[in-house]
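The other protein chains are all here in position, but one chain of the complex has been omitted.
The first chain written gets the first letter, and so on, giving A, B, C and D; residue counts start at 1 in each chain.
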Amino acid sequence: MQELIQQLINGITWGSIYALIALGYTMVYGVLKLINFAHSDVYMVGAFAGYYSAHWLGIAENPSVPKAILVMLISMIVCSCLGVIIERLAYKPLRKSSRLTALITAIGVSLLLENGGQLVFGADPKFFPQLIEGQEIWSKSGIVISNLQLIALIASLTLMGILQLFVYKTRTGKAMRAVSYNIQVASLMGISTDKIITITFAIGSALAGAAGVLVGLNNPKIDPIMGLLPGLKAFVAAVLGGIGNIPGAMLGGLIIGVAEVMTVGYLSSTFRDAIAFGILIAILIFRPAGILGKSTTEKV
Amino acid sequence: MNQLKKILLIILFLGLFLVLDLLISPRMNPYYLQILIYCGINIILAVSLNLINGFTGQFSIGHAGFMAIGGYTSAAFTFYLGPKILETLFLPLWFSKPLVFVAGLLLGGTLAAFAGLLVGIPSLRLRGDYLAIVTLGFGEIIRVFILNIDAIGGARGFSDVPKYTSLFWVLGFTVLTIVVVRNLVYSTHGRAFLSVREDEVAAEAMGINTTWYKVTAFVIGAFFAGIAGGLLGHYLQYLHTNSFTFIKSFEVVMMVVLGGMGSITGSILAAVILTLLPEVLRPVKDYRMVFYSILLVILMITRPQGIFGVREFNWDWLKKIFSRKKAQAEGA
Amino acid sequence: MFWQRLSVIMAAIFLLIFGCGKKEDVIKIGEFGSLTGLTATFGINTDRGIQMAVEKINQEGGLLGKKVVVIVEDDQGKPEEAATAVKKLINQDKVIAVLGEVASSRSLAAAPICQEAKIPMITPSSTNPEVTRKGDYIFRVCFIDPFQGDVMARFTYNDLKIKKVAILRDIKNDYSVGLANYFAEDYKKLGGQIVGDESYSEGDIDFRAQLTNLKSKKAEAIFVPGYYTEVGLLVRQARDLGIRIPIIGGDGWDSPKLIEIGGKALEGCYYSNHYSPDDPDPLVQSFVLEFKAKYGELPDAMAPLGYDAAMVLFEAIKRAGSLDPAKVRDEIAKTKEFSGIAGKVTIDSLRNAEKPAVIIKIENQQQKFVKWMYPEKKS
Amino acid sequence: MALLELKNVCINFGGLKAVDKFNLTLQKGELVGLIGPNGAGKTTVFNMITGVYPPTEGEIRFAEKRTNSLKPYKISAVGISRTFQNIRLFGELPVIDNVLVAFHQHTHAGLLASVWRSKKFWQEEQSLVKKATGLLAIFGLDTLKNEISKNLPYGQQRRLEIARALATEPKLLLLDEPAAGMNPQETAKLMLLIKDIQKKFDLTILLIEHDMQVVMGICERILVLDYGVTIAEGPPEKIKKDPKVIEAYLGEEIH
Partner (left out) sequence: MPIENNVILELKDVDVYYGAIQALKGISLSIKQGEIVTMIGANGAGKSTTLNTISGLNRPKKGNLFFKGQTIDRTPPHRIVELGISQVPEGRRIFANLSVLENLELGAYIRRDRHKVKQDLEKIFTLFPRLKERVKQNAGTLSGGEQQMLSIGRALMSNPQVLLLDEPSLGLAPMLVKSIFKALEEINREGTTILLVEQNAYMALNLAHRGYVMETGKIVLEDQAKNLLNNQKVKEAYLGG
């Protein structure tokens, strides 16, 4: 029993990271209908931004919580700049092209970031500085929860909450929803759609940056291709929850995280990478719009 | 053209390939030969994927999975059953070995086609990106399963696969793939594939069983991907799941998109370009893959419809371009 | 417009290729490795070792009066790319010998090509026994999985007196799977008990699920035959979950990164290795110092093995007094008691390196030499 | 004998009743108009007849056979063909291929025969092209047969859609706003054409149209639909005067 609870805790921690990355996917997809494959590499850059900023600022040597937050903010800023640059240089020229073209371009950008990352950061894994000392905050009858796990969950829930508020309460958020509903009609409201798309990329990428730092805190090994598989699974999580849906992405991420951990725990780790896709296929066949997504029928 | 002439033509071509093989293979720099063979394999992959993505308008990024199934199945056949068959068949080896090889390839292709059927079924309900992600997932699941089968090497990889692939076979199957896909596309069935791409609802209303055609596209595409896998395995004499990651699938999709969705000649050209590009870029060393990805992005931005768009390369077209240039030159 | 631009790029690339092809009287050695891709770190570190060997030999005046040039090709960690790289090295660059790869999967794709071309190939660190079975031109300078598995089994059972071990292997890695199998086999033969067998995949960063499972198995130690890229993190997470038993592993652990990532969590862990960086042997010490001066960090296991592979080849060329691949091959096969950085290398009849393993314990975040283990003649 | 019969057909979209208890009987050889304001459910009726949306309730019979749950391509096979309100041609394909696609139900070449390009295949292919060209000629499109269909002007696209629908060799043809986007001259020509093909191909036609000139001019009988409910039915003369129709659709008064 305690094993099950422990696995559940492990899964939720892991899933909250997926959820954060999934949020970025879901936002960009919601607005542009583009699977931004480069998003997973933005997450990688986020981890490295955290790594370097922590070292430059000397935070790595004497950590504290406010400093950790500072590092996270820096990483989020770096990532949003990167996201905006990617959008401007690679995706904007393709706004009117087919979605497949945009997708291939996204893959190209992703490859570029991965290979460029190997050149710039080096191919070997780096140790992410422990900005917050890891501690057990709960240890009873074999169940252990560390403060870092809790931080990952709280941070991602908080960021999701802020995002939800932003999207539902602010003027820009409303504009964002309008653009995602119909880009043309949104422009008829006087919304500068290009600006909104830029903001979307900035926010989505910032969340990926936060995810990068959170991963670094929990699993302090970072390398230039760390984004590859988590990125893919995060997209799966976004689809699972219902793409374009913020709580959906969160839910999808948590489900994938828990499912993976349970698969490893009770089945076999070899199926870890298969389970996410397995769930996805099952969900899409029975509920193509995802768990929280609304299905739409095509008009004939 | 009557049947006899057609058969003669085929024999003629096979003879030509054989002569080419015997003539070229021993003389050619083996490095170039290998690139040539990779080009052939990639052409098979790109053209067969084009049937799914370009002509039928489905969106698959799981081609590497089909390739893996074909590669592993045919290798398992020639490795485990091959020797036994060779023993029991009282035929000269020069005859029975190719027989075993072709049997293996066809078996691999068939199993891949069966996987294609399985993957094709979700395509009935899913469209676009969703389908893409599902095919990608299928590809990864296939890889994970192969990793768990010890008899075909699992994580160690499948070594000691007999070396059957030669230029002859690669040429033969490349041409076969091109001919089959081309002939299919320019037939009543091809128009059905295209109509599914253009407008599913209208196609269905015009009496096209879109379901059947979508699944068929997957099955045929997967079959040839399986053959390509078999050719690769019997060339390298070694198979490892690392050769069949989703990155390989991406590469094939890139070939199709770069060449132009729905252009066979485009796919062929793009397959050759994308096979050569990393080789050409070898001198830049560490920057190789960086250049490769930058070039890819630039290509997509400057020519989003692919090199050929939906058109096929043909001489009239070339003539037109040249005459236009000439006219321009004369005008200037 | 587009085609013009493309042709300019193509022309530039062509110039690059042919412009560099100046003829010089040098000895060309080929190297292929994963300089990019998932396992780039291994390829890069091997390359560093090889480059140091080449530098050293050229400082000493080269071989047979000629300078040695090593041509490096990247295989992106893909078997089929490895095959292309080796084909190119042999046929395009006309190298007389090939060094590489770390991963057995790539070595296995390349070995038949070298064998067919009759060009000697030395793999620095492919431990799968299958590799050298590909033919008489294929060698290795590391020990093979069965030996290392046997060493760790014996050490765990006899020296640590541990009778119950759980295994956690990297399922996507042939090295790890092989080593785990050989370890389990020998350990059971000795009388030990394998109480759990879990796995992870190369590139994973979360191992809590497997560890949570193993925790309940009442093992006295966990055998993790993986690479340091995962092990450091894995051990850390084990400690987070309250697993305090020793964790043991193989040569894949060897890297300064291991301790950087694993930190205090690694206290009391053991692994087998080819050498120990704090081996007082001046050869080792000068290598470590030189490496650090050149690359700014301590070498991992890949670097010394790359260095050794190159050195074994150079020695063989020296002895052969010729660049004829066949003669070089014969001399490589005759290598005896070659003092490498990673232990004394003797090439046996199966073209594998016979060499002892060293057991290292991690104490106060330092690697500490424990003992040498020698091959045991098996019946 | 009734060719097509719809009995109390209903369909719901997310709780909204788009068509409610719709009844329709078409005799063989009739030309019937279906009119009503936009959004009244006319196209939905077409979609139910052609199997795009199966009705939630009620029954559809074609030539005495129940077709409720048949897939669209099967319905096409039993002899119902249609055009679309917002033109759904195979835009990237040449004009002639659009027609050739629609012959599909009547082709016999298997996959293998197509690949092998047997003699039979070529013969069939040639006869299909001939047939298609002939069909296009009726619509004055034969000279444009190699044009990419999306590049045709609106009016020609509409006509091509009808030609394509005819290629399936239907007994019943459903035309969804065939005159939309045409100028009055074109519309007049189209009316003649519709009459013409009805005779030539022995068709029964059900027609949705906004252009009253067309509807009143060629339809023998008219059904008026509003909010998914039939509000009037009868010959054009009667419909023109029906107060309910005037209120719902034609405008308060007719000058």
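Throughout what follows, contacts are C-beta pairs under 8 Å (C-beta built on N, C-alpha and C of every residue); 3 or more make two chains touch, one makes a residue touch a chain.
Bear in mind the structure is a predicted one, so any value in this text is a computation, not a measurement.
A.B. asks: Please work out which displayed chains the absent chain touches and list them by label.
C.D. replies: It touches the following shown chains in the full complex: A, D.
A.B. asks: Which candidate, D:17, D:61, D:195 or D:210, sits in contact with the chain we can't see?
C.D. replies: D:210
A.B. asks: Just to verify: which one of A:55, A:88 or A:174 makes contact with the chain not shown?
C.D. replies: A:174
A.B. asks: Pick out which of A:137, A:162 or A:185 touches the chain that's been left out of the picture.
C.D. replies: A:185
A.B. asks: To test your reading of the contact rule: which positions on chain D touch the chain that is missing from view?
C.D. replies: 37-40, 150-155, 177, 179-184, 186-187, 210-213, 216, 226-227, 240, 247-252, 254-255
A.B. asks: For chain A, which residues reach the chain that was dropped from this view?
C.D. replies: Against the missing chain, chain A presents residues 171, 174-175, 177-178, 181-182, 184-193, 294.
Here, only the chains that are shown with their structure count from here on.
A.B. asks: What whole-Å value do you get for the distance between chain B and chain C if each is reduced to the mean of its CA atoms?
C.D. replies: 35
A.B. asks: In angstrom, rounded to a whole number, how far apart do the mean CA points of chain A and chain D lie?
C.D. replies: 49
A.B. asks: Quick one: which residues in chain C touch 2 or more of the other chains?
C.D. replies: 35-36, 171
A.B. asks: Could you say which residues in chain B touch two or more other chains, in rising order?
C.D. replies: Those would be 147-148, 201, 286, 289.
A.B. asks: Where on chain A does chain C make contact in their complex?
C.D. replies: 3, 6-7, 10-11, 13-14, 115, 118, 122-125, 127, 134, 136, 139, 142, 144, 146, 215, 219-221, 223, 225-226, 228-229, 260-265, 268-270, 272-273
A.B. asks: Could you pull out which chain B residues touch chain A in their complex?
C.D. replies: 53, 59, 122, 125-126, 128-130, 132-134, 136-138, 140-141, 144-145, 147-148, 201, 246, 250, 253-254, 257-258, 261, 286-287, 289-290, 292-294, 296-297, 300-301, 304-305
A.B. asks: Given the complex with chain C, which residues does chain B contribute to the contact?
C.D. replies: On the chain B side, the touching residues are 29-32, 34-35, 38, 147-148, 154-157, 159, 163, 232, 236-243, 279-286, 288-289, 295, 302-303.
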